[in-house]
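Here the complex is missing one protein chain, while the rest keep their positions.
Per-chain numbering from 1; labels A, B and C assigned in written order.
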Amino acid sequence: MQPQLEAMYQEIILDHYKNPHHKGLRDPYDAEAHHVNPTCGDEVTLRVRLAGVDAGDDAKIEDVSYDAMGCSISQASASVLTDLLIGRTVGEAQRVSEAFLALMQSKGEGEPDEDLLEDAVAFAGVSKYPARIKCALLSWMAWKDATSRAFAEESSS
Amino acid sequence: MQPQLEAMYQEIILDHYKNPHHKGLRDPYDAEAHHVNPTCGDEVTLRVRLAGVDAGDDAKIEDVSYDAMGCSISQASASVLTDLLIGRTVGEAQRVSEAFLALMQSKGEGEPDEDLLEDAVAFAGVSKYPARIKCALLSWMAWKDATSRAFAEESSS
Amino acid sequence: MTVTPQVEGLLDVDRIREDFPILSRTVRDGRPLVYLDSGATSQKPVQVLDAEREFYERHNAAVHRGAHQLAEEATDLYESARARIAAFIGARPSDIVFTKNATEGINLVAYAMSNAATAGPESARFRVGPGDEVLVTEMEHHANLVPWQQLCRRTGATLRWFGLTDEGRLDLGGLDELINERTKIVALTHQSNVLGTVNPVAKIAERAHAVGALLLADAAQSVPHAPVDVRTLGADFIAFSGHKMLGPSGIGVLWGRGELLEAMPPFITGGSMIEVVHLEDSTFLPPPGRFEAGVPMTAQAIGLGAAVDYLSAVGMDRVAAHEHALTAYALQRLGEVPGVRVVGPTVPEYRGGAVSFAVEDIHPHDVGQVLDDLGVEVRVGHHCAWPICRRYGIPATTRATFYLYNTLGEVDALVDGVRHAQKFFGTA
Partner (left out) sequence: MTVTPQVEGLLDVDRIREDFPILSRTVRDGRPLVYLDSGATSQKPVQVLDAEREFYERHNAAVHRGAHQLAEEATDLYESARARIAAFIGARPSDIVFTKNATEGINLVAYAMSNAATAGPESARFRVGPGDEVLVTEMEHHANLVPWQQLCRRTGATLRWFGLTDEGRLDLGGLDELINERTKIVALTHQSNVLGTVNPVAKIAERAHAVGALLLADAAQSVPHAPVDVRTLGADFIAFSGHKMLGPSGIGVLWGRGELLEAMPPFITGGSMIEVVHLEDSTFLPPPGRFEAGVPMTAQAIGLGAAVDYLSAVGMDRVAAHEHALTAYALQRLGEVPGVRVVGPTVPEYRGGAVSFAVEDIHPHDVGQVLDDLGVEVRVGHHCAWPICRRYGIPATTRATFYLYNTLGEVDALVDGVRHAQKFFGTA
């Protein structure tokens, strides 16, 4: 086993991969997004359920549920996402999401904020592999998309 | 004056260029062809008048007339062509035309048949310049084209 | 490590590898490079790199345009490359068109067919419209699928396809129904870049020609790896890419039957493909000029000329035999690994050297990551042939592809790497 490989596949990641949290699509939900990684065909369908959509950033994330097909990185990342975001306000979740994106773009040089990112700091090693960054971000992009849809639907209804 | 340049622009060529023979479009004629060199825009319109078209290769070339716009090589070549072909049978003219084509493809290594080609042997130097070969052949291609049209019209009438 | 067995038909790879500078580099913490991704793009011998550089340093000029010495030399080199590349596939020089890649060659034919609607009567046989059918297969690379979807979209024609058998072969059961008098063109791959399958082009072409349809064979994976002669292949058009056959990036070839190219309207238009231009309208050169608008990929054509010289010197039958031996060995060794399933024919007959496989309970991305970490470079994903994955119910595959510079030892490294991945992810 190579040190590089270990750096990427942290135990936390493999744990989430083998025992994903909050997996499966659940009702009720406010919006759903389906995202695909065109290079490899990985797919995720993700639903969000918000409380108090009209409160904007203060709306609370009641549930995030998902169904995903893909590699260990994209599966684990979806699992970690649900742990981190369920129960937060949308505003807080956005900060987490931005911190995760920054970590992914850090080319292995990032100093992740452990308090904010918790288990997600384990993905630091992934940022050295450009082709895998998209895997790690797939569910996060789907979450952003679903959330903005939830707001859009609210304001148009 | 360079030796290479002299080898290409033989006196004979410059003479034909300055004093072209049989130039101008004349009536009557059996067929006409218009050819263009797409690289440089040189143009020739050439007419043939045959006697005894139904005799095939034994038909006699009564006249070849032309109008041309182009460089010294294409002009001189048209002039030489008329000298060589007027009065011959189509069969003889084809042999001359083939000999001229072969000379042009000889890359300066050809041993031209002076009896057959007469003044046209002066073009031997042109065969070293790929871009100019097309100039030398322009009127010959138009002649071939016009002649086959003359036969085609005869046989369809 | 396994002891490398004695196998028939192998090339003197040590000598060949000396010509490929990249093969002696290391990756990931000093691992020797095991390059098993030639199906995506091949590596280049110094002979090809030298030919390109020599052109730029001595003869560079715009071809077919200038009357000066450099332009003459450049034109000569460009046309001599065309002649040698044509000879390599048994074609006449005037029947091959240089494109930027195989993809452009296929698009050229697809666009010529929709352009035929507003071209002269000589192009009538290329016209397609509502009621007409365009036939592909379920194993096409996107390059030989999407252009036909788009042709159908532009013209109202209907797209149909051959399905696949569980063994990774074309299902030709419906041949006579699928190719019928409504069929205008059949576009199929000569050799699959995922399954390795070699398709019976001549047999399908026979049926296509019987109903007056054209046949285009995507030869992107066949011309680089086996002798291909257009005089016996049966196809009316073939397209392939230089970069997959030791040549530079940025150059491809479309071959077409002379009388078809002659009657086809142009695709990309501009300088160098015209006969006479007026502001109102223009007329076009005969092929191949008609299809080569603009200053062409001159250095790349010359580089590809050097590549076919290299391949011819080795001998395409020997290249094919070498890859056949590697493929047979890979199929056998991968077959011995529990949990590994080859997607595509599991026998080396009528197949080329693309070996795709699934490793139970490990996603191909993760297999690829472990292999990469060991210096073994394979491709993972849908390999630009997504419908194949759908057909076999898998999200993606791991794919190893071989070329004349690969060794049995590299196959061993692949198999060892797969076992390592299984250990790492705890599935074996």
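Note that a residue touches a chain if its C-beta (ideal position, glycine included) is under 8 Å from a C-beta of that chain, and two chains touch if they have at least 3 such contacts.
It should be emphasised that the depicted structure is a prediction, and the values quoted were computed from it without experimental measurement.
*Asks:* In the complete complex, the chain left out here touches which of the visible ones?
*Replies:* A, B, C
*Asks:* Out of C:281, C:336 or C:349, which residue would touch the omitted chain in the full complex?
*Replies:* Result: among the candidates, C:281 touches the missing chain.
*Asks:* Among C:222, C:300, C:327 or C:356, which one is in touch with the chain left out?
*Replies:* Reading the full complex, the residue touching the unseen chain is C:300.
*Asks:* Pick out which of C:196, C:224 or C:248 touches the chain that's been left out of the picture.
*Replies:* C:248
*Asks:* I'm checking contacts with the chain that's been left out. Which of C:175, C:211 or C:268 qualifies?
*Replies:* C:268
*Asks:* Could I get the residues of chain C that touch the absent chain, sorted low to high?
*Replies:* Per the touch rule, chain C residues meeting the hidden chain are 21-22, 25, 27-28, 33, 35, 37, 40-41, 43-44, 49, 52-53, 56-62, 65-71, 100-104, 106-107, 111, 115, 117-118, 136, 138, 141-147, 149-150, 153-154, 159, 161, 241, 243, 248-251, 266, 268-274, 276-282, 293-300, 365, 368-369, 371-372, 377-381, 384, 386-387, 390.
*Asks:* Tell me, which residues in chain B touch the chain that this view leaves out?
*Replies:* 1-2, 4-5, 8-9, 14, 39-43, 69-73, 129, 132, 135
*Asks:* Name, in rising order, the residues on chain A that touch the hidden chain in the full complex.
*Replies:* 36, 38-40, 129-132
Here, only the chains that are shown with their structure count from here on.
*Asks:* As a quick test, compute the distance in whole Å between the mean CA positions of chain A and chain C.
*Replies:* Here the centre of chain C sits 38 Å away from the centre of chain A.
*Asks:* Where the centres are mean C-alpha positions, what is the separation of chain A from chain B, in Å?
*Replies:* 78
*Asks:* From the mean C-alpha coordinate of chain B to that of chain C, what's the distance rounded to whole Å?
*Replies:* Spacing between the chain centres: roughly 46 Å.
*Asks:* If you look at chain B, which of its residues touch at least two other chains?
*Replies:* Chain B, residues with two or more chain partners: not present.
*Asks:* Of all the residues in chain C, which ones touch at least 2 other chains?
*Replies:* There are none in chain C.
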